[in-house]
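In this view, the complex is presented without one of its protein chains, the others remaining in place.
Chain IDs A, B, C and D follow the sequence of writing; residue 1 opens each chain.
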């Protein structure tokens, strides 16, 4: 019983670290531009497939493929940004359709390029067991990318809160015109948020490729999960994302362990609704009353 | 005379993989038949992606009907096949498939519906193997999709009847991390064997979780999509000693001429070893072609005549004997079990078809 | 004496609505230029046009004789022109401290942000008290102080201020005008839009009166008579 | 309504009710596609009503679609109800289900959108788990089809077409009527300034709740229609995200602030995709669909209707095409809390 719980919490924590990485990419863009990038899951997936291609064609270790994936995903993200920038009216809603369209295009490009077969790394090390104190089991890849995830999330947090650029990013989202009056070029700052989001997508995509299997239809579900966490967190809050991701991860493994694994999805949704009804603006959201 | 067969399969979305696999078999069947018929009759296939959506599948069938196809082959998922085959019946077209195993499908009084496999066939093989192993306790891990759910119920009941203790773990199709389940299997169930009922990505996840947690099972058994050449090459270490339904060993040692030719044609057309999806797609289409030819030779090709031909046929095929009952089901269908052994997939059950002895007890780690 | 900022026959507005009609405005270096005028005259619009926040349809704005026509808002800020908008233009979901730090975002303000922050906190102790509160939940007057304080963090060459005394208690209004006098003494160029005409005139070097999108009067402060100004102010719109 | 407008409307009705069946009645395939497109349109109208009037963007209309479908199918199969009343009951069921989602009305923007999505997920899982009633993951097969009414066999393609067409037009009429009322005015006012609207006496939450119920009812009826038309149901299908995504795409594509937009959007999006793109690219046609969606947003962001209006086909209406300046132009930027 105790061992089961321990393992469930541990697995959930590891999953949460990865969720956080995926979600933060989405949350960042959402926080800065009030735009939900529905193609974010596909960006993650794209990184995974680039890693796969590098491994298949050049025998590159997935870790070594990260820079290549970064270039591909980064450029794609900038393209998405460029297209969003062309929207003139009602950006919040119209960007949904635009990025949804982009997601469809990406899914199909992936399908046509790499076929519908399932893919995963063949580097055995990633799947080897990393056992802590004879009771906590995980794969090397999970531990590695949990560390990477926490570092990246922490780094992003620091960047947002303690650098001029990070602050400018938040300022643009808070009041675009006022930010311009402070000498901020909103377009540059927003593009930067896309690039950072691409970095997060890349690393989480490679993590996915090494710890799990990928196939073209996967992206949509990733976006939804990331979105759930983002909303759970409260608008663009980094600690909220981390906390939300861990709650989700642990909640899922606990359900799988102590109830029915098939109710895992339900748990996620119920936690989500519970938190929203208790705190309508998310875990770390803040509400401003009209004057 | 030229006949066009219609094919409605998923080529995009979640089921894109299986749909594509089946369609490859269909193409091989057409190519081989045309060669054999030597110009007397010519067959073509017209394919529409149903996007795993019943409404689109129905529309696809109707479109194919309006194009004048003589019969339909394809379909994946009982949910899709149900409405699609009803639409086919309305247009008086035979619908033959291997993609839907739900029992209800053959209890709808549709004269034009046929399928060459059913869940019992898979279930029987899995049960037979487990019983022969003499295991006392089995953990069944299954996806909550319609086909897997039905299969799991079947296996659970069968095992219980045989006095085997069973625990079940139902998971959601979107699950990727199976460590929680595997941990329960390891610490709570302590079972002799693990039965997996899902799809490729699920198997990989479950096996990885098992390799990390190393429960003390003696055998790991799965169903479709597992004892395949592709799994053997792509997840070589992970699947060692794992069992799954398989009609043929790998590398294929085909006995009959047809089998040899099938394998050669498949490799030529798609550059890879045929897998079970291709085999089923091939067999269903081949039977259909033969029935159409027979009906044509008797003078009239219609849903009724083709169905008649199919119902009266008794064939020895790549997947064993096929003969349809009045519901269009193939009661003869019974599967075999293969095991990944090194670079090979050996048939280990039933004994009379075995190509090697099973490694037991043995697990991948 | 050189004209630091020169607005020539400027027309500007919002979409299809034109607000400014051939406005001329000259701002001398080191002087305090005051713009007064009834509500809806286009004062705010003029300041916003200078900052590039409002599209101009004709005319030109020049800084040191160089046209700002194609310069975007943030580059204008980098060139030392800063606007302090009224209090609604704070960053509502950032803390008071972060709002102030945003004021130091232009490169000119960054090196001395610490001293400047202390100075602002000394001027408005209320802000020090509220440093970690979200700006959106400040009271109206507190937000106004914040906007002022944030502008003071920027160390500009030209400061455009829109109604700084709006919604402030009399004690604080006194404080604001003291600050304005200080800025003037330091030699900063200031353009001030203010409704408190008498107090504005007291620190003005030059006065402009706007009405209905036009500049009706532009005089050195010494030559302006408050009563005459009021007559113009309330004149029926016949001219 | 001007003479010309009513003339146009009559012409449209004539073409829709007589022209289409006469022209395509024999072509099952085309009729199937049109029926599917109208099904999407029905949801799209309901979605637009909630989105435009209630100011609530929902990502989970599949929830109401699925509930409506199940309620109707089960009433007919287990309790022997006639199909048409059962469909209305399906709508009612969805409306009742929407009451369960009402706590979500406290939420705004994406928070609301996702909360409804969560409900859709939960309903789906419940449908799987309560297998004794719903048939579980296996679903329901051979659901009875439509009856014959006034000599028109609704189970035929033409009959089903007339039925869904009538439903969609009825929903559009409801949308139109609500929008023109003072309620419509208040509802529009609420979007970005709910508090301001409340302090002048508008019970905004009640109004939104009513919109939610109406929208759910509409969606539920369409779901019930689909169940009897396809004669099959399973949780995966009934609560599929498709029932949310396609209608949203259609509504925005057509212009969700107009009454005709959702219908036009659904017809164009679905038929173009299935008839044209699928012909050109049998397996990757969704790619073209994605490009089309993106291009539309970039080229005519207010949707198809304003585009048509610009081309002189339809007359724009003031209330329907707000000349909202780009958000940057407002004094307080995009910072409306």
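In this section, a contact is a pair of C-beta atoms (placed from the backbone, for glycine too) under 8 Å apart; a residue touches a chain by one contact, two chains touch by 3 or more.
Note that in this section contacts and distances are computed from a predicted model.
Between the listed names "Na+/H+ antiporter subunit C", "Heme exporter protein B", "Amino acid/amide ABC transporter ATP-binding protein 1, HAAT family" or "NitT/TauT family transport system permease protein", the UniProt record for the complex's undisplayed chain reads "Amino acid/amide ABC transporter ATP-binding protein 1, HAAT family".
Touch with the chain omitted from the figure is made, among D:155, D:170 or D:189, by D:189.
For the options C:18, C:196 or C:218, the residue in contact with the chain missing from this view is C:196.
The residue touching the chain not shown here, chosen from D:101, D:158, D:204 or D:283, is D:204.
As for the chain not pictured, it touches chain C at residues 14, 17, 36, 38-40, 44, 86, 88, 126, 130, 133, 137-142, 144-145, 163, 166-174, 195-198, 230, 233-234. Residues of chain D in touch with the missing chain: 182, 185-186, 188-193, 195-204, 322-325, 329-330.
Definition applied: only the chains that are shown with their structure count from here on.
No other pair of chains has as many C-beta pairs in contact as A-D. Chain nearest the geometric middle of the protein is A, using mean C-alpha positions. Rounded to whole angstrom units, the spacing between the C-alpha centres of chain B and chain C is 76. Chain A and chain D have CA centres that are 31 Å apart. Separation between the centroids of chain A and chain B, computed from CA atoms only, is 36 Å.
In chain C, 89, 91-93, 136 are the positions where the chain touches two or more neighbouring chains simultaneously. Within chain D, the positions touching two or more other chains are listed as 128, 283-284, 286, 331-333, 335, 337. Listed in rising order, the residues of chain A touching chain D in the complex are 30, 34, 36, 83, 86-98, 100-105, 107-109, 111-112, 173-179, 220, 224, 227-228, 231, 262-263, 265-266, 269-270, 272-273, 276-277, 280-282, 287-290. The touching residues of chain A, counted against chain B in their complex, run 3-4, 7-8, 11, 15, 108, 111, 115-118, 120, 122, 124, 127, 129, 137-139, 212-213, 215-217, 221, 253, 256-257, 260-265. The touching residues of chain B, counted against chain A in their complex, run 12-14, 16-17, 20, 144, 169-172, 174-177, 179-181, 183-184, 187-188, 200-201, 204-205, 208, 211-214, 230, 234-238.
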